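As you look at this complex, bear in mind that one protein chain is not there, while each of the others sits in place.
After this line comes subunit A, so read on.
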């Protein structure tokens, strides 16, 4: 089966900016995955022409997230064959499909390489990575697509003051060339729409769907009618663990006391709430420091590894 062509690829400004940031702060070449969804949009046709058929609907890929490995060859070999075990397993979340991958390499031409072509080809040929296309009304269709999006980042070959990074988006697509009888896949350059805030992009925000992976916590489970013995034991256990998580966040502040914030006595309780906020802030501060020291350690280890690699390269090069 042949996949339809994408009309364009959309990405939010911050996502693109943070991809470029990851690339530009990396030691060498990087690669990673692109997550998002593909939506079928039927452009509003003002004419009364009834001939508009199914082919008028356009597919738009929206990149909502990415994962950068920090190096290259992270999920494929030097021949470009994808190692499925290293690719995140598809989840059922319809907004967070694996829709493709990206490669960032410094000082090289802005054209896909031999290996990049093979990786994209291999990724799009693996049936387990196929995902379903949504319609604009958010409902999934039974049409599926392979992860065929590829974004290439490079830095210009000559030093330039203002223009420091460049990118190009592609879709790997099998098309029947006039000259050859067999259809062979090839890269098709796609326009990359950077979605920014502003009136021109209102449409994007109207169709925004939250993209939260956190499970919904049942607020204050103790007070619910637990006397009803319909719940199973596992559900009970889940509730208890949810409660523990909630309690650890609440810092001893009970949900019931929230009700006291209403009415005439409210002013006397603001102190208690402020106290809670302070405790939470302190906790966040501690967490931030923990993250800081651990990323310090990671950086230190990375540098150490790099030095070891250079050392090995040097010593065995002198053999």
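Heads up, the rule we're going with is that a contact is a pair of C-beta atoms (placed from the backbone, for glycine too) under 8 Å apart; a residue touches a chain by one contact, two chains touch by 3 or more; residues count from 1.
As a working rule, contacts and distances are computed from a predicted model.
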| item | value |
| --- | --- |
| Name under which UniProt lists the unshown chain, selected from "Cytochrome oxidase c subunit VIb-domain-containing protein", "BRISC and BRCA1-A complex member 2", "DNA replication licensing factor MCM4" or "GPI transamidase component PIG-S" | "BRISC and BRCA1-A complex member 2" |
| Contact with the hidden chain (one of A:12, A:72, A:97 or A:124) | A:72 |
| Of A:115, A:134, A:173 or A:190, the one touching the omitted chain in the full complex | A:115 |
| Chain not shown, touching residues in subunit A | 25-29, 71-73, 77-80, 105-109, 111-118, 121, 157, 179-180, 184-187, 306, 309-310, 313-314, 316-319 |
